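Here you go, one structure.
Left out: one protein chain. Kept in place: all the others.
We just call them A, B and C in the order they show up, numbering each chain from 1.
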Amino acid sequence: MPSLGTIVFGTLQTMGMTLRAAFRRGNTVPYPRKKRRVPGQWRAGSFALTFDPATGEENCIGCRLCEYICPSEIITVSLRKGEPRKNGIGATFCDAFVLDYQACMQCELCIQVCPTDAIVMTRALAPAVRSRNGLLLTKERLMDNGQALLAAPALASEATATKLREWTDAARGLPKAEETP
Amino acid sequence: MSALTTGWLGAVVLSATVLGVAMTIVAYLTWLERKVAARMQNRIGPYEVGFPHGWLQPLADVVKLIIKEDITPRAADRILFNLGPLLVVVPALTGFAFIPIAKGLAIVDHAYSFLFFTAFASLTLLGVFAAGWSSNNKYALLSALRMVAMAASYEVPMILALLIPALLSGSFQLTEVVEAQRGLWFIGYPLVGQVAFLIFLICALAEGNKSPLDILDAESELIAAYNVEYSGIKFALFYAGEYAHTLAICALAATVFLGGYLGPAFLPGFVWLAAKCLVLFVVILWIRWSLMRLRIDQAIRINWMILLPAALVNVLIAAFWVVGR
Amino acid sequence: MPAPEVVLALSTRFGATPCPLGVEIPAGELLTAMRALRDAHGYRYYVLGTATERETTYEVGHVVRNLETNDTLFVKVGVPKDAPTLDSIAFVYAGAEWQEREIFDLFGVTFTAHPDLRRILMPDDYPGHPLRKSFAMDTPWGYRPATAPAPEGEA
Partner (left out) sequence: MSAAPVEIVEREFGELALNMGPQHPSTHGVLRLVLHLSGETVIKAIPVIGYLHRGVEKLSEHLAYDQLAPVYERDDYLAPTANSNAFVLAVEQLGSIAVPRRAQWLRAFVAEWQRVSSHLVWLGTLGLDLGGALGGGTTLYMYCFRERERILDFLEEFTGTRFHTNTNLVGGARYDLDAAMAARSDALAASIKTALPELWAMSGGNPIFQERTRGVGVISADLALGVGVTGPTLRASGVSYDVRKAASYDAYAELPFQVVTRTAGDAEARFQVRFDELAESLKLVRTIVAGLPTGPIFARKPLKNPKATKLPKGEAYAAVESPRGELGFHIVSDGSAKPYRLKINAPSFKNLQIVPHLLPGGLVADVVAILGSLDPVMGDVDR
C-alpha cells in the first residue's frame, strides 16, 4: 500500500485538477448552431463530376482510370464517342458513371489519377438518404453536384488531380537545371 | 408526532406531496450531476432540451424511460424482479421522514429516529440484492454478491461514526441531536468530530455507490451490474432510488454533523438544511468524478484495516470525553 | 539477412537449404531445429508464423529473432498438399500457438501435438480454408458494388 503522504497528496492533486478544470471553458461545439471550419482539402464529402467553367462542357473523358485504381472497386464507367469538345480535350465522354458510395473509403485515389480533373470531392456533407439507392451516385447525381460546384466553386475540395500531382511531382522542390551551377 | 400527520387523509396528502417534491428534486439532481460532471470534464452537459442549459432534460429523461418497453427476462424470478426497484426506492424516500426541518418538527419524530434512519438506509441494499439475484444474469449475480460483501463491511464503521453525534448529544432522537449542536456543530468538536465525519463520508461513498467505492455497479467490469436486465420505468426507479439514497445520506450527514436546520436567522431552517445537503452532494460528486475505482479486495481491506480501527478508537475517545465532561 | 554461421550450422546439422530471408528445413527436423535455434543460437523471440501456397506444398514459415545480434530468421518447411500435417512448435515457442491456429484455420495445415487446435479467425462451421488458392474470391455472400439502382422496395 502506498504511504499516507502519497495517498493524501495524490488524491488532493487529482481533485485539484478536476476543480481547476471545472472553471475552464468547455470544449463542446454546439453543432447545428455553430459549425466548425471545413478544411480546404477535406475528403469526407460527396463526389461531383465537374464541368469546364468557360465552355460548360463536361470534363470526364470516360478513360476508366478511376475504375482501375479504385481499391473498393465501386466505380463503373463506360465510354462513349461523341462530338469533339470546344476546349480541345478530346471527343470521348463517359456514357454511364456509377459510384457506389456505400463502400467508398474516401482514399482519393480516383481523384489523383484523373487526367482532366473531372472527378472531385465536395466539401459539403453527403446528404442523408432514406434508401440505399440514394447512396448510388449515378452520372446524373454526380453532374448535379458538378453544376452546384459551378455555382459555388468554394464547395469543391482543393485537392484536385492537378494539385495532387503537383504535390507528388518528382521534380518538385529540386533546383531547376539552369539554376544549378 | 407532528400535527401535520394527524388523520388518514392528511397523511395521504402529505405523503403524496412529499413524494412528488422528492421525486422532482431527485430528477433535478441528475441534471445537477450531469452539469457538475460536464464542467469537470470541460464539456457543457445538457444544453439543448430546455435551451439554454437543458433545464427540461430530467423531464425528457423521465418521459423517455416511462414510454420505453418494460422487459422482464423469461428466466427471471418475476416476483423479486418486480419487487427490486420498489425495495430500493421506498426505504430511500422513507429516510427523509426522520430528518428534522425545524425545531421539533419532522414527519416522524421518534425517540429512536436516528436508528430508524440507519435501518431504512440499509434496507435499500436488500432491493439491490433482490434485483441482482432475481435477474438470473451472471453479471447481476456478481454485483449482488459484491453488494453483500460491501454492505457487511461498510455498515460497521458507518454506524460507529454515527455513534459520535449520539454520544455527544446523549440522544437517539434526531431533533434532539440537532438541538444539541446549538453551541458548536459536531463536526467542529476537535479531532473526534472531523474523524467521524471523514469516516462517514467515505462510508457514504460506498453506501451511495459512488466512485472510488462503486464496487457493486462497476460498469467497466459488470456492465450495468444489478440493473443490467432492467429497462423502462423499473430502471428509472433504480436510478431515482440511487439518487434519493445519496441525498438521504447527505441529509443525515448535514443533520448530525453540520447542525441540520441551524443557521443564521435571516433564512428559514429548512433552507439551511437544503443548502448543506446540496454542498455535501456536490462534494460527493466532486470525489466521484475525480477518482478511479478501487478493486473489491482493496476496498474491503481499507475498511477492515483502517476505517474500522479508526472508528473504534474514535468512539472510545469520545466516550471518555463525554464521561469526563 | 540471416547470419551466415547460423545458416551453416543448420545446414550441417539438419540439412537446411538457404532460401530468401532464411532457411528451408526438412519437415522431420523442424522441432529439433527450433529447439536448437532457441537454446543454442539465442533465437528466443518468436516473431511470426506464416504460410504460403506453393505448387505442391504449403510452405509454413516460422520467423524467429535473436535480439542480441538483431537477426531475423525465416525457418520454412514444405508440407505436402495432399497430407498437410506438421509438428507443432507451440511447446518450444508459446507464441506459435495462435499463429499455428491461424495457419490451420486459413490453410488447413494440421499441427500434431498442438495444445488447442481450433479455428481462430473464421467461424467454426466455415466451409474451406480461405487462403488456399483454390478458394474462390467470388463467394455468393460477398459484397458486390451496385452498378444500377436496386428495384423499388428492395433498397
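Keep in mind that, in the parts below, a contact is a pair of C-beta atoms (placed from the backbone, for glycine too) under 8 Å apart; a residue touches a chain by one contact, two chains touch by 3 or more.
These figures come from a predicted structure and were not determined experimentally.
Note on the chain not shown: across the whole complex it touches A, B, C.
Set against the missing chain, the residues A:L65, A:V98, A:V120 or A:L137 yield one that touches it, A:L65. Summary of contacts with the chain left out: across B:I101, B:A254 or B:L291, the touching residue is B:L291. Across A:N59, A:T122 or A:S157, the residue that sits in touch with the chain not pictured is A:S157.
Among C:L8, C:A40, C:A94 or C:A148, only C:A94 touches the chain that is left out of the view. Interface residues of chain C with the unshown chain, by the touch rule above, are 20-21, 44-48, 50-53, 61, 63, 67, 70, 72, 74, 93-95, 97-98, 106, 118-124, 130-131, 135, 137.
Seen across the whole complex, the unshown chain contacts chain A at 1-2, 6-7, 10-11, 13-14, 16-18, 21, 27, 39-44, 65, 68-71, 105-109, 112-113, 157, 159, 164-165, 167-174. Against the chain not shown here, chain B presents residues 37, 40-43, 138-139, 142, 146, 210-212, 214, 217-223, 288-298.
The working rule: only the chains that are shown with their structure count from here on.
Greatest Cα centroid separation from chain A: this falls to B.
Per-pair tallies of C-beta contacts place A-B first. A separation of 54 Å divides the Cα centre of chain A from that of chain B. Chain geometry summary: the mean Cα position of chain A and that of chain C are 40 Å apart. Taken residue by residue, chain A touches two or more other chains at no position, since every residue touches fewer.
By the touch criterion stated above, chain A contacts chain B in their complex at residues 11, 14-15, 17-19, 21-28, 30. Residues 143, 145-150, 155 of chain C touch chain A in their complex. The touching residues of chain A, when paired with chain C in their complex, are 72-74, 76, 96, 98, 100, 102-103, 131-134, 136, 138.
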